[in-house]
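Note that this complex is displayed minus one protein chain, with the remaining chains in position.
The first chain written gets the first letter, and so on, giving A and B; residue counts start at 1 in each chain.
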Amino acid sequence: MATQYQNDKFSLKPWFIQFISRYWAILLFLVVWQAWVVINAFNPIVAVGPFAVLSDLINHPEIYLSNMFITFVVALGGLASGMILGSLLAIASWFSRFVSAMLTPLAVMFASVPVVALIPIFARLFGFNITTSLFVVVVITFFPSFVFTSSGLRSLPPGSEDLFRVLGAGRLTVLWRLALPAALPNMAIALRLSASHAVLAAMVAEFLMGTTGLGFLFAQNLERFATERAFGAGLVATIASVAMFLVANAIESHIHRRWT
Amino acid sequence: MPSNRWIKNALPGALGILLFLLIWELLGRTGVLGLTWPPLTSVIATLIDPSKTALFLRATSASLTSAGTGYLAGGALGLVAALAGHLIPTLQEGLSRFAAVVNSVPPIALASVFLVLMTTESTPTAVAAIKVFFIIFIAVQSGLRSATPAQHDLFTSLGTGRFKRLWLLEVPTMLPVAMSGLKIAVPVALIGAFVGEWFGASRGLGVLILNAMQNFQISMLWSAVLLATLVSLAVYFILTMVESIVRLRLT
Partner (left out) sequence: MNNHQINQTQLSPGPLAGRGTSFIDFDQISKSFEIDGQKVVALENVTFNLSEGEFAAIIGPSGCGKSTALRIIAALEEPTSGTVTIAGQPPTQQSTEHALGVAFQDHALLPWLNVAENIELPFRISGRPVTAERIDELISLVGLTEFKSARPKQLSGGMRQRVSIARALALSPQLLLLDEPFGSLDAVTRRRMNIELQRIWSEFRPSTLLVTHAVEEALFLADRIFVLTGRPGRLLREVDVPFERPRTDDTMRSEFFHRMVDEMTAALDSTENAPQYAVESLD
């Protein structure tokens, strides 16, 4: 049947069945986790269950919030800057085929370099501070943004370039009215890909360098054997990462629907 | 001629890379960025220093082993999970969301958890596996769904059973997409291994890098990072070739 392979959009299932079908694996994991901790009777230094983590979160929100705020600022700021810079460079190199051909392989290579391994170098170069964390996120976002925007600028609808030439459009008009709109879906894809990495990269940078933020919170409490707080930091970072991904995903879906 | 075209396309790219290397060298020579940016030549010198070769080789093989094992394990897990979700639609949503959440857990948190569950030596493998799992899961899942409605109609009209449809249509369609995923998962596996190593592993490139950073051994730091990067790029390059062969054969 043809309909077998399409999503059932008009589901009439009651809300709790929908909830279970969406989150069963996550719930199962939490149950197993808690059971594992209880059964093994771990010393809290070694491992804690989800309840302990949650209660620490609820009882000491200020600590989490202040650190989360910093990590968020770094992640968002780095994400935005990286996207903007990457797109700008892509636009600038769009004007010259040669420059574009020169930079793209370089960018593709850098996009596949383990940036996390570069953090120690950045730390030694620019110091063990928040600017370096920001720089790390910028680097992680910059290269995919450049690669995707470049390819997007060149993936024009067939015949459109000829059309614009026939209409006597100048280079800037072509950029503004044709290439940039064509590039937008690709830019959105780059955004989606980088969004969840941004938070995680910021956290790793903070962890390595000992600057404030969720990464630092994590490291500090791991050292102190305050495992609930360390896991709590990890949990908050996970939620932040998921949230950013969902937002970026929504943006990308929206652009995809309206622009293609 | 195709080979001429290939050269014409590769030349500017090669030029770009050359320029980059040149700038690196100049920055180091002139000392503009201080001691912490050595010239390329001295980094290479440290790398090929015979007294250090054994060290680098041990570290590289340790990281490659953990990353490789994690890559295979995570890939296999991702494949199985995607197939399960595809064949049993009720499981699909839950699995996808779980995978997405697991992927969003910071690798450092993952590493600390695995430390509890296993040794410091297998933690890098586990972290790499988790990261690779998600990528392969998404790639296979998306690939299995990418057969066109017309192709599905063809199989329906031929009266095809579920498993024959999977094997004859959905799997061949999935392979090119899976290859892209396998390619992307390579640097990810290495990063996972490095992060895992930072939690107490005795060997590996991640260990070298961390120690060099903490002990202010600049040339060692750069050499280790360069080596890690080169290894990552080399494997990525190999997989890119495999990917184009697969695409050529199947599309």
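Basically, contacts are C-beta pairs under 8 Å (C-beta built on N, C-alpha and C of every residue); 3 or more make two chains touch, one makes a residue touch a chain.
This is a predicted model, so every value here is computed, not measured.
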Sole contact to the chain not displayed, among B:51, B:202 or B:251: B:251
Which chain B residues would touch the chain omitted from the figure, given the whole complex? 148, 150-151, 153-160, 164, 168-169, 172, 249-251
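Throughout what follows, only the chains that are shown with their structure count from here on.
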Rounded to the nearest whole Å, what is the centre-to-centre distance of chain A and chain B, using the mean of the C-alpha atoms as each centre? 17
In their complex, what parts of chain A are in touch with chain B? 1-2, 5, 21-26, 29, 42, 46-47, 98, 101-106, 109, 112-118, 120-121, 123-125, 196, 199-200, 203-204, 207-208, 214-215, 218-219, 222, 230-231, 233-234, 237-238, 241-242, 245
Sort out for me which residues of chain B touch chain A in the complex. 9-10, 12-17, 19-20, 33-34, 36-37, 90, 93-95, 97-98, 100-101, 103-109, 112-113, 116, 149, 152-153, 156, 184, 186-187, 190-191, 194-195, 198, 205-206, 209-210, 212-213, 216, 218, 221-222, 225, 228-229, 232-233, 236
